[in-house]
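Each remark here refers to the structure printed beneath this line.
A protein chain is absent from this complex, but the other protein chains hold their places.
Chain IDs A, B, C and D follow the sequence of writing; residue 1 opens each chain.
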Amino acid sequence: MNETDIHSKLAGAVVSGVGALDESAKDPFVVVDPGSLVPAVTFLKNDADCRMEMLNCVTAVEREDCIEVVYHLSSVTHRHSLTLKTRVERPAGGTHESWIPEVPSVAALYASADWHEREQWDLLGVRFTDHPDHRRILLPEEWIGHPLRKDYVYPHEHGGMPLDLDAVPLYERDEATPSEPAAPRPSGTPLVQPPNPNSDRPDAGGVAPADSDGDLRSIKPGSNDGGGH
Amino acid sequence: MGAIRDYFGNISSALTTAAKGMRITWRYFKHEPPITIQYPRERVEPPPSYRGLHILQQDKCIDCHLCAKACPVDCIEIEAIHHGRTLEWKQFSIDYKKCIFCEFCIPVCPVDCIHMTSEYELATEDPDGMVEDLLTWTGLRPEDQRAVEAAVNKKKGVAAPATIESAKGAPEPGSAEDKAAKIAAIKARLKKGSA
Amino acid sequence: MTSLIAFFEGLGLEGVLALSAAYALCIASLLGFITVYAMFAIWMERKVAAHIQVRYGPMETGAWHGWAQSVADAVKLLFKEDLIPPEGNKFLFWIAPAVVFCGVFAGFIAIPFAEGMQIVDLHLGVFFIMAIASVEVIGVIMAGWASNSKYSLFGAVREAAQVVSYEIPAATALLVPILVVGSFRLGDFNAFQADHGWLVLYNPFLTVAALIYFISSLAGCKRAPFDLPEAESELVSGFHTEYSGMRFSFFFLEEYASMFVAAALTATLFFGGWNLFPWGGGWEPAPLAPVILISKIFFFIFVQMWLRWTLPRLRVDQVMAMGYKYLVPWAFVCLIGAAWFEYMGWGGLFS
Amino acid sequence: MEALEMYTVDPNDDVYTEELKLNLGPQHPSTHGVLRVELKVDGEIITASRCDIGYLHRCAEKIGENVTYLQFTPYTDRMDYLASMNNNLAWSLTVEKLLGVEAPERAQWIRVIVAELNRIASHLIAFGTYGIDIGANTPFFYAFRERESIMALLERPSGARMLYNYVHPGGVAHDIEDGWLEDVLAFCDEFEMRWKEYNTLLSHNAIFIGRTANIGVIPKDMALDYGLTGPVLRASGVSWDLRRDVPYLAPYDDLEFDVPVGEGTHGTLGDCWDRYWVRMREMMESIRIIRQACPRVPAGPFMDKAMNRMYKTPLKPEPGEAYMRCENPRGELGFYVVAEGGTSPIRCRTRAPSFCNLSVLDALLPGTMIADGVAIIGSLDIVLGEVDR
Partner (left out) sequence: MGVLNNSLPDIGPVRAVDSAIGWGRKSSIWPMTFGIACCAIEMMAVYAATFDLDRFGAGVPRATPRQSDLIIVPGTVNAKMAVRVKRLYDQMSEPRYVIAMGACVCGGGPYVKWGYNTVKGVHKIIPVDIFVPGCPPRPEALMDGILKLREKVGRNQVFARQAQTAADMDGRYAAAK
C-alpha cells in the first residue's frame, strides 16, 4: 500500500480528527489531533493491512507558531511507511520557560517510543502524558531548560563544572574568595561569539569570490600567480 | 542417552576447539612476524592526500576570509591591513584546539593558497601552544614597504625613490622548495612550542 | 639445609645461631629468586602475548628487547603512592598482600631442584604445598573485604569459591601419582621416575590425571580461562581493584609465584622431575638437574601463557560446573583406575 | 558447556539474599565507552537494571540547526565514529533528497564500495571488542590489524584515517586514484583467509559458544516492538535490510548479496551468538558486494556539477522536510531534516540505530548473570557517540 491507501484506510476507520494527506511533501504526512493520536496509532499498528510494527522515530519540531511531534512508522511485513504528525499551537507569549506542550504518549503501544519520547522531553520540553518513566535521558536530571528550543539560554556552568571557554580551571580557583556569578547571557546567543565580525555564519549567498576581486587580487607587482584558479 | 552424549560431546568439543585455537596462536607465535611499525624509529608516511597541518602560501593570499567562513568551527583568524593591493599581515592563525581537519577551507580558496600537509605531530605541554600562526612573515615585506611608501609619496607629490628590487633567492611561491621550507618552519615552531 | 647449618657451625656459630643464620640465608635467597623469577616471567608473559598478537611487546626499556621492563615496573611501583581506602578496614587491607604472598612463598621451601638442593626435605612435601597454597584464599578474602568496594568483594568471593572447589580435583589428581609412588616426599618422585620413566606415561590414568591437575592448577593460579576473580571486563580488577603501588605488586608476584609452584608440581610429579628423557634416567649429572627441572617448569609456564592468550573466559557457574561435573568425577575415575592397575601390577611403559 | 537455565529470583524464597546495587560504568572496561548501567544484583544474578546514558551528549542536533548543510557533514562523522562513511552517506542522501538531486553514477558506486569497506571495519571492532568482553584478548589484535588495512585504503581517497568527511551531498569529495580498486580487491582476498582464522579462534570455540549461546534472547516481536534494526533485528529472524528492501543507492539493486539472518545455531533464535554470527557473515557479504562493485565503477564525474558550488555558496534548499534512512553497520540510521529556506535546517533529528538498540538492554538484563550482562552489552554493539549524539 502507498501512503494514500493507508491514509484513506485510517480516515475511513472510526478514528476522528485525522487531517488530509499532504502529498506534495517529500515524505507524505498526515496531521492528526493530539486527542486522536493514540487511537490512530493503535489502528495503524493493529490493522492487518497497515501492520506498522515499527516506530522508527519520534521527533518534536519547534516552529514559529507551534510545536510538531512527528512519528515515523514503518511496516516490515508490508514494507511501507507513513509519517504522522500532531501539532500543539503556541500560546501568545509562549516561551521556553512558560510553555510546556503536552502530547499523549505512545509508549504503551511501542516500547521504542519510551526512550524517543524521553529524549524529546529532554531536548525540546514536550511533555508526553501517561509516559511510564518521564525523566530526562541525555542531560542530567537537574539541568535547567530544554536546549533545542530556539530561545534557549546557554549556561555558564553545571554542577560545579565550568562550561565557558574562558572559565578558570577548577584547580586554580581560590576557595576563599568565591568569584561573582557570571551575568546571564541573552537568550538564543551562542556560547562563544564569533572571533571577528567578518567570519560570521555565511549568510544567504555568502561572499562570492567575484566580490573579492579587484584590489585584493594581486599582492605585488610582477607576481602573476595571484589568480590561481 | 542424549545427556550422556552431551556430556562427552562437551568434553571433546572443549578439548578440540581449544586445541584448534592454540594451533592458530602457535602459528602466529612461531611463524608470523610482528607487523608493528616502531614509530619513532620507523614511520609510514601518510598518503599525499592526507589532511594534516595547514600551510599557507602567503604571497598568494588575498585576505578574503572565505576559508574562515567555510570553517564549521571558526578556528581560522585572519588579520591584515590593506594598502591598496598590498597587504600588511598581522595574523593568519589556525586554532588546533578547535580544528577538525575537515578540509572545507581548501576548496573555497579563490587563489588556492591554503593547503594541508602530511604533518600531524602537534603534542605540546602548553595549553596555549596549539594556535599556529601560518604566516612566514608579518607586516610588509621590504619591497612592498617601499612600494607602499612610493605610493604614499606619489600622492603627496614627492619624487619616487630608487627602483624596486624584486626579491631574489626566495623560492618560487608554490614550488616544491617553498612547500618544504614551510614544513620545516612548522616543524621548527612545533619543537619550540614543546620544549 | 643440613649442609648449610654445618657450614655455619663450621664458622664457629652455636646451634641456634647457626640454624637462624642458615634460615635467614635461605629465605633471603628464596625471596631474591622469586623476585627475579617473577620479573622474568612478567617480561616473558608480555613478550609471549605480544608475539602471539603479531607485535613486539617491550622493546625500548633496556637495550635488548626491553629486558629491563620489569625492573622499571618494579622501581615505579616502589615509588608510587600507597592508597588505603578511608572507609575500608585498614589493618586487613594492609596485611592482606602479605598473607597472600606468604602462602605461596612457603610452598617454595619444599620444592627440590636437585638431589639435596631443597630448603626443607619434608616427608609430606606434596601435602604441605597443597595445604599452604590454600592460605592465599584467606588473604584474597581479606583484601576483598577490607577494600570496601563491591567489585573487590565480588572478586574475593569468586576466588574463594573457585579455589576451594578446584582443590578437590587437584588434590585427587595428585593422589594418583602418590598412590603409584607410595610416598608424599617430592624427592621420591624423582627417584621413582628415574627408574620407571615419566609418570605421565606410566599408565593411561596418570595421563588423564596430569591433564586434570594442570587444568585445576590453572584455576588455582587464577589464570585464564579461569581468571574470574580479576576478570577485567566484568569486575574491573577484581579483588585488587583498590590496591596501588607496592601492595598491588605483591598480588602480581603471588600470581607468578603460584604459577611456578603449580608448574613445578606438574613437572616433578608427572613429567619426570629432573630426569631428562621420558624413559627415565638418573644418569644426568647433578649440576644439570636444576636446569632440566627449571626448563620443564618454564615450558609449563609458557603453556599457561599460551592458553591465556588463546581462550575466552568461562562464566562463574560454568567454572563450578566444570569443576564438579567434569574434573572431580574424572579425577576419582583416575584414582580408582590407577589403584586397579597397581593391584593388577600393570603399567609402567618403560619399567 | 551446557546451556544455563535462566535464573529467577523469588523474594519469597527462603534463601533470598540481600540485593546489592552495582554501578557499571561510565568508566568500565566493557561498557564500550561511557554507558552507565545501574544493576541490582543478588549474588551474581542481576535482578534489575537501569541504563543511564548521556555521558557523551555532544549537542549534535543543536549544531545541525546552526551550521550549513555541508558543514554538518563532519559532525555526522562524529556520531557513529566507527562507521563515518555510512553516516556521511546517510546525511548526504538526506540533503540530496531535500534538494531533489542525485549523485553521478561513478560517485554512487564509489559510495557503495567505501560504505561496505567501512561496514567491515566497524564489524571488525565489534568482533574484537566482543572477544575482549568475553575474555579473549588476542582476536582484538587480529581484528585491528585488518582494520588498519581498511583504514589505509580509505585514507587514500579521503585523506583521513577515521573521520573521513568524504561523502558529500552531490557526490564524493575526491576521486579515487588509479590502482585503488585493485588494492581493495587484494584486501578482499586476504580478508577472506583471515576471516576463517577468526572463526576457528573465537566463533566456534566451545567456551565462547558456552558464554554466548542462549544468552540475551530477543524474540522477534520484542525486537520489532523496541524498534531494533540492523544485525540485532536480523539475528532475531527478521529478514529486513534497507539495502535490499528500500534501496537508497541505485547500485544496490544491481548487486547480488544475501541478508544473513539468525538461525539459532547453538541455542535459541536471537541470542548473543546469533547476533555475533550475523555480523561475522555480514562481513563476508560486504566482501561479496565489493568484489562485484569494483569492476563496475564507471568513468565520469565524481561530483554533481551544480552541487560543486556548495563549497563556496551554502546550500539553500526549498522549505520542506525529508526523512532518509540508510542501513548502517548498527542498523537504520535516519536523518529527519526540516528546512525553512535558510542555509541551515530548523530541525535536524538523528534517528540513531544504537539508541534504539540500547533501549532493549533494560529488558534483557534481569535474570542473567553479571558476566552475561557484559556479553549482552557487547552483542548489541553500541557506539555511545551515536546513542548520545
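Basically, contacts are C-beta pairs under 8 Å (C-beta built on N, C-alpha and C of every residue); 3 or more make two chains touch, one makes a residue touch a chain.
Here the structure is a predicted model, which is why all the values come from computation and not from measurement.
The chain that is not displayed touches the following shown chains in the complete assembly: A, B, C, D. Only one of the listed residues, A:35, A:91 or A:140, touches the absent chain: A:140. Taking the complete complex into account, residues 46, 50, 53-61, 66, 68-69, 71-83, 232, 236-237, 240-245, 248 of chain C touch the chain not shown. Mapped onto chain A, contacts with the missing chain fall at residues 139-140, 143, 147, 152, 154-155, 158-165, 167-171, 190-192. Contact residues of chain D toward the unshown chain are 26-29, 32-34, 54-59, 62-63, 66-67, 74-75, 77-78, 81-82, 125, 140-142, 144-145, 147-148, 161-163, 384-385.
Here is the rule we use: only the chains that are shown with their structure count from here on.
If you compare A-D with C-D, the chain pair joined by more contacting C-beta pairs is A-D.
Per-chain Cα centroids separate chain A from chain C by 61 Å. Mean C-alpha position of chain A lies 23 Å from that of chain D.
Averaging C-alpha coordinates per chain places the centre of chain C 44 Å away from that of chain D.
Counting partner chains per residue, chain D shows two or more touched chains at residues 1-2, 67, 138, 145, 201-202, 205, 207, 312. Of all residues in chain B, those that touch two or more other chains are 10, 18, 21, 24-25, 35, 66, 70. Within the complex formed with chain C, the chain B residues making contact are 7, 10-11, 18, 21-22, 24-26, 28-29, 32-36, 38. Across the complex, chain C meets chain D through its residues 49, 52-55, 150, 154, 224-225, 227, 231-236, 309-318, 321-322. Those residues of chain D that touch chain A in the complex are listed here as 53-54, 57, 59, 61-62, 65-68, 97-98, 222, 224-227, 238, 240, 245-246, 312-314, 316, 320-323, 325, 332, 334, 336, 338, 340, 342-344, 346-347, 349, 351, 355-356, 359-360, 363, 388-389.
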